[in-house]
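For this view, one protein chain was removed and the others were kept in their places.
Labels A, B, C, D, E, F, G, H and I are assigned to the chains in the order they are written; within every chain, residues are numbered from 1.
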């Protein structure tokens, strides 16, 4: 089951650089583990923004919430989730 | 080069069914040709809406505009284009 | 798996009353069948609006889209879908 | 009488973790008491957000305001209240 | 129990004047009956707009919906309902 | 001359409780004086929000601004003013 | 007493040119009479828009509503009214 | 050449009163000089808001930007500029 | 003096194709004349939209309004005008 997720990151202006860097490093590791597991199917940067569009493939709404709320940057993110389904014109096997 | 596109379709309430069906049939053929060519990489339906999120891979902004403005449903669509680039955490080869 | 759905109905001002009534009658029958099947768990009217908040329980995003797009009033609705999951404070068995 | 309530929680970025945890613990206890009393009929988490949709059943507007403004997280919440009534298509006894 | 209601009226541009006048006459009669009954406590015109702010006093959400959806202008209105309760600084007996 | 006023209060998260309480006490006294004078005709709490809808009766725009800008909570409020006039369907003597 | 008014004009696309011209001619006459009377103090065109910003000087809210609702273009306008008062830095006698 | 300008002032909650007062005093002096020069033609307070509508008469866009960005309160303002021109119904000599 | 202009075109769904084509042909001729005269400095298509961003260089607000309101597509456009001035970092002679 596929979900479209937009994540906007807003770090507090007064967060020390080393704190920010440590959170970002954990975020990267966590994201890459989920990508390799197949649950985080795509992640793209929006040009000019500290934001991404992502596609998740999970077994349930609950699993998606668990994955998202465990993001190290979760407390500093605005997240918007849109459920997807197969488009009748799609010719691609994997697209839901 | 990848672009994220949201398309919302709004057919006029008084469009005859056969006219609508003919346009939709041409739209489907056109979309599937572009998908098979690799330029329209993904298309997903938004649950509960007459809308889709799509990913295009094209050589230039101009090519994307030509593809979109040739959509049979183009006169009845609201389209929002967002340029994408590779996310530094991405582990997937194809994601820009 | 639970989803929160808001449906706003906007019938064209020039739709004849008997056409509108026939569509609404089919909508009611369809809605009640889905409610009895357990897939449409709740439906509430918003006071003063031609709109409802509903809770659906379905097996997948695709099933929800199929149910919603088959609504007789679907061409005249704006629909907004929000995926839900169990709240950590919930004490109710059925709430996801 | 039923009300639909959306609650968005925004804790200040500089709130110490133990203060936040203590407030959340009181919030959970308070919420569960109201749920067991029947006044807070449903609570669902929105996937990917620190937010919930809830259904309250109370005797009056004033009772609802008293319940909401006594939430331990109330000073850190944005709350949106929508009055509900029975939908003419509803087949469920309890839905208003 | 008090509710704040904003009503915006949008008549179709092609509605014949006599049809509009007949609906407005019925609206006025209906409104004045409800005002005299005490259920429609206040109605004020917004300067420069075809809109009003009103205060209703009813026994339940359902009663308010029944009153509003029976307005002759209801099919041509956008209505926004806000539940009210007594303000702790109020010195007026009747204000909820 | 009547005006509809919406006031939203947003106290800074780090304001000490005793400072907030002192301001609120002055606000209450001030509000009640104006209510007793007849200039602040109504005040209602919006359910679930730190906000009110109020009706003022004043002799001029300038008088209204003087009353509002002297509110002890004025620096922490968002205020929206809408001029009202008598509705042609009104049956109430006092409503403008 | 001064009011700031924004008027946006939206004529129906299918209104015959002679009907539109006749309404506009009456609008112009009416506007100029009010300007000469001193009640419509200023009117400026917004560059690139079929819209104006105006300043009215009237004795009451009711007078302003009567003037605005008598505009020949009133049924085709969106109007936004903002009450003004003298600014403490103003050096001009006439500005409220 | 005339421009309509809306200025909203938002002073930081923790700015000391004497600092704020000093800035406001300079703002007033500066504003009154520009008014006397004829470049700042009008300034009106919006009732209930820390905001103003103003009319500037300047020789160029650049001159307007220089005047606005030199406002002592500029760093604490949101400013919206709208270019104006003479309205075809205007009877007033000075209105552009 | 430079202005940034966004134009969105919305032709009525029921406009006959030959009428639309005739208007578009006149629009193109008119636009190219203004471009050649130097007053319409730039025009770019927004990818995927029936819209453009343009830069005009004119002597006054009034001149810009005259140019825009004479566009053959003006009755079917939403136009947003933003006055520009030279940026202090600009190194280009022509940019205002």
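Keep in mind that, in the parts below, a residue touches a chain if its C-beta (ideal position, glycine included) is under 8 Å from a C-beta of that chain, and two chains touch if they have at least 3 such contacts.
This is a predicted model, so every value here is computed, not measured.
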Checklist entry - What residue numbers in subunit I mark contact with the hidden partner chain? => result 2, 4, 27-28, 31-32, 35-36, 42-47, 52-53, 55, 82-92, 95-96
Checklist entry - Residues on subunit A that touch the omitted chain in the whole complex? => result 13-14, 45-49
Item to check | Contact footprint on subunit H, counting only the chain that is left out | outcome: 3, 5, 12, 61, 64-65, 68-69, 75-76, 79-81
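Assume only the chains that are shown with their structure count from here on.
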Checklist entry - Based on the averaged CA atom positions, which chain is farthest from subunit A? => result G
Item to check | Pair in G-H, F-G or C-E that repeats H-I, with over half of contact pairs matching by residue number | outcome: F-G
Next on the checklist: From the mean C-alpha coordinate of subunit D to that of subunit H, what's the distance rounded to whole Å?
Outcome noted: 44
Next on the checklist: Nearest whole angstrom, what separates the Cα centre of subunit E from the Cα centre of subunit F?
Outcome noted: 22
Next on the checklist: Just the number, please: Cα centre separation of subunit B and subunit F in whole Å.
Outcome noted: 50
Checklist entry - Out of subunit E, which residues touch more than one other chain, so two or more? => result 2-3, 45-47, 61, 64-65, 81-86, 96
